[in-house]
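Take a look at the following structure, please.
Excluded from the complex is one protein chain; the other protein chains are retained at their positions.
All chains are identified by letter, namely A and B, in their written order; residue positions are counted from 1 within each chain.
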Amino acid sequence: MLAALRAVYLLKGVWAILAALLVGSILIRLGDSNPIEAYQALFTGAFFEYHGFATTLVKMSPMLLAGLAVALPLRAGQFNIGAEGQIYLGALFATWAALYLPDVLPGWLHIIICSLAGMIGGGLWGLIPGYLKAVHNVNEVIVTLLMNYIGINLVSYFVSGPMLAEGAPYPYSDEIREALWLPYILPGTDAHLGVVIGIIFAIVLYYVFKRTSVGLSLATVGHNPAAARYAGMSVRRHIILSLVLGGALAGLAGTYEVLGLKYRLFHMFSAGYGFDGIVVALLAEGNPLLVAAAALFLGGLRSGANIMQRAVGVPTTAVEAIQGLVVIFVAASVAFRYESSYLAAAWRRRKVMDAALAAERREAQDKAEEAKQP
Amino acid sequence: MEHHLVVDCVTKTFGDLKANDAVSLHARKGSVHAVLGENGAGKTTLMNILYGLYHPDAGRILIGGREIAIDNPRDALTHGIGMVHQHFMLIGPLTVTENVILGLEQSGLRLGLSEHAERLIELSQSFGFDIEPSEPVWNLPMGMQQRVEILKLLHRNADILILDEPTSVLTPSETGPFFEVLSRLKEAGKTILFITHKLEEVMAVADDVTVMRDGRVTAELKTSETNPRELARLMVGRDVVFDISRPQGHFGDAKLTVEGLRARNDRGLPGLDDVGFEVRAGEILGIAGVDGNGQAELAEVIAGLRPIEAGRILVGGADATQASVAERKHGFKIGYVPEDRQVVGLDLNHSVAFNLILRSLGRLPFSRFGILDFKAIRAHAERLVERYDVRLQGVDQEARFLSGGNQQKVILAREIEDDPEVLIVAQPCKGLDVGAIEFVQNTLLKQREKGVAILYISTELEHIMAICDRIAVMSRGRITGILAPEEATPERLGMLMAGATADAA
Partner (left out) sequence: MMEILLDPTMLSDFLSTSLRLSIPIVFAALGGVLSERAGVYNIGLEGMMLAGAFGAAVGTFFTGEPFFGVISGMFAGALTAVVLAILAVSLGVNQIVAGIAINMFSIGVTAFLSRIVFSGQANTMTLPGYKAFAIPGLVAIPVIGPVLFQQDALVYLMYATVLLLFYLMFYTPWGLNIRAVGENPRAADTAGVRVNMVRYICVLGSGALAGLGGCYLVLSHVFLFSEHMSAGKGFIALAAIILGRWNPVGALFACLLFGLFDALQLRLQFANPEVPYQAFVILPYVVSILALVGLIGKPRPPGAVGLPYRREGK
């Protein structure tokens, strides 16, 4: 009974998602469609059809890396709302490395160099808010928020100016050479290696969080900076490190959008994956392995949205709204803990009462025995 | 005799803890009624019930013979009950007047600051307070802030005043005037509940006293019919003889020397002003003083947590002034037991095992190339938990679930196991029960025997007198004098705490 109750509370994220889907069904009704049919089309398409699932993986790749980009700084108590901008900077640096480095290197090595360049780009975009927070105590939420717009426009500037492909009708760069394209993982689809790399990073990060001194120092800085300083950890350094590494992961997300999917740098190429990363990290409560699961779910929601639009005629923006609902309900569910629930309190009171009753019974027995002995 | 305020069999439980167990109390009108008890005896819980912050599980509260219900502080005030909390409920950036009238008027288009200020000046003059109503309260000394709190209640026409440990924030020189204020309030017909754990104060100002222990009332007496010894026994539950034997010390050479220390406090103002002293090996130097006179800054500067503006710190002759926190801990062997064990000393979200290596996280044998060795960490934790008799369910238990005394044991274990040469201990007994206090003090005395130089910072004079070999007094960031225990009479200490220098005292 108690275990079941605890499990109900542990699954609160799932309940939150279901609640969001339920409210979302009202939106779908508003759009004159049948919610059950719509959801059926969405989830079957996203998870149980070969091509649909491949699209899910394509969307999952940047969401997963961006989710880690949010989860890592969150460990140190920093809100990285700037993954979107970091994705753009990562893509910019990676594209530059792909297009302008001499193509003398073997493809795989050049891909690694592009990845490193992407991580440097994203890391740089994380370094700025990290440095400003650590040294000047400027609120990282606002700085990362604003830097998104700078990053997006910076890429727009490059692809409509210095990097503009000749004769392009729309701002985009030249195509990168085929040797630098990421390998496909599902034949005949767009699903690329990015998602595998993302999962590897999730596992590594999980291990780092649980088993290394850096992971635990980050958590101490996040929970309790005063104790961290007392323990001899540099709070500044950890804050900067966490945002730089977070930015690097987001940069990698941008890199693989270019190397794995688009093969060019486009103006406005990221469909808000940096913001999806926030949702993913939040759903996963910062646990890297759960980040992967949450990214899979959200990726499915996104790829299913297109299928739903084709099959039932519900606009994809409905899914954006549902995603917002998911965040709201998940955020609300965080407030419900088993330990502080009314039921748990009632249960604790029962235990106290049982103990009191037992004590009184003993007293009564003692008295009865005393009475017997004259 | 008509009782003004009666508490009848009030019970309040938090989880498994009975904070108040059938507590009763009878206060006469126009009297000072003390509520005496140790930390954790349930005094504050009772006061929070009277003030409507907590709801009692059972029991009644009567004023002038009529039963009343107090659901929130507003209700309490309408019944004439006002409270001065131990930690003042003042809002720093607001002015005295704004603080006083806060909550008085919930609507209306204007504040009427000047009218209220006039009434305040009147009120404060009639009680001999000397207060500038337009001053922001964070600019006022603690004694003045306390008067603002009392003014708040008087301005609301409260006639039952609850004062929670009112002297804990005052210098000895501020205590006298404060007692005068109490008698003026009494003359004006106010009933005062005076919560304290200090026997002398009860004997000095209270007419009646209710003694509490472990959430129960052990006695309700007239102070004229009792004596400190009886009160102490009622409060602690046995005759109070601290079980601390302090053998003759063997002092070595100066181990910790500080010279001309200057540092700023959290508000950027000078916090330490030319502080210098030395502590010899095997010696306990006490730092006495009213809270907030630079003791916290001193401890942090020596531990490396606060930047130093001038001066030097020498450990065994080697200069540690520029060393990092970790170098001081592991290189210079400075152990540090911080005052705030829940926020600084421990990371409450982590396990006890983790907290026991908190300051050695990246070091052998607990970590190799940054990868933690959980076996070593666990073994270490289990050894220390056993040796220091930390009561817990397991070393993986989060530190937040330990009692205050056991949390302090974890910190002491960690700081002492590294064989420190210098030990900085800040307010180690704050909020602990008598058993835990004995444990802490005996542990420190054992370190003293081993030749550790100990700096013992405390605001509790009795504790300092009990274990220190010399006593330094701090006032406004300066050391105003260093005395031997036999020279340290309360009067002399009081003058030093108030800022007089040793020669004058």
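Everything that follows uses one rule, which is that a contact is a pair of C-beta atoms (placed from the backbone, for glycine too) under 8 Å apart; a residue touches a chain by one contact, two chains touch by 3 or more.
These figures come from a predicted structure and were not determined experimentally.
Of B:I101, B:A117, B:A206 or B:V385, it is B:I101 that touches the chain left out of the display. Check A:T44, A:N153 or A:S234 against the missing chain and you find that the one touching it is A:N153. Only one of the listed residues, A:A19, A:L127, A:L145 or A:A311, touches the absent chain: A:L145. Residues 27, 30-31, 79, 81, 132, 136-139, 141-143, 145-150, 153-154, 156-157, 160-161, 275, 278-279, 282, 315, 317-325, 327-328, 330-332, 334-335 are the ones on chain A that touch the missing chain. Where chain B meets the missing chain, the touching residues are 12, 14, 45, 48, 51, 53-55, 72-74, 77, 83, 85, 88-94, 98, 101-111, 152.
The criterion applied here is as follows: only the chains that are shown with their structure count from here on.
Chain B meets chain A in the complex at residues 13, 15-16, 303, 305, 324-326, 329, 336, 338, 340, 343-350, 354, 358-359, 361-362, 366-367, 370-372, 374. Within the complex, the chain A residues that touch chain B are 211-214, 216-217, 219-220, 223-224, 226-233, 348, 352.
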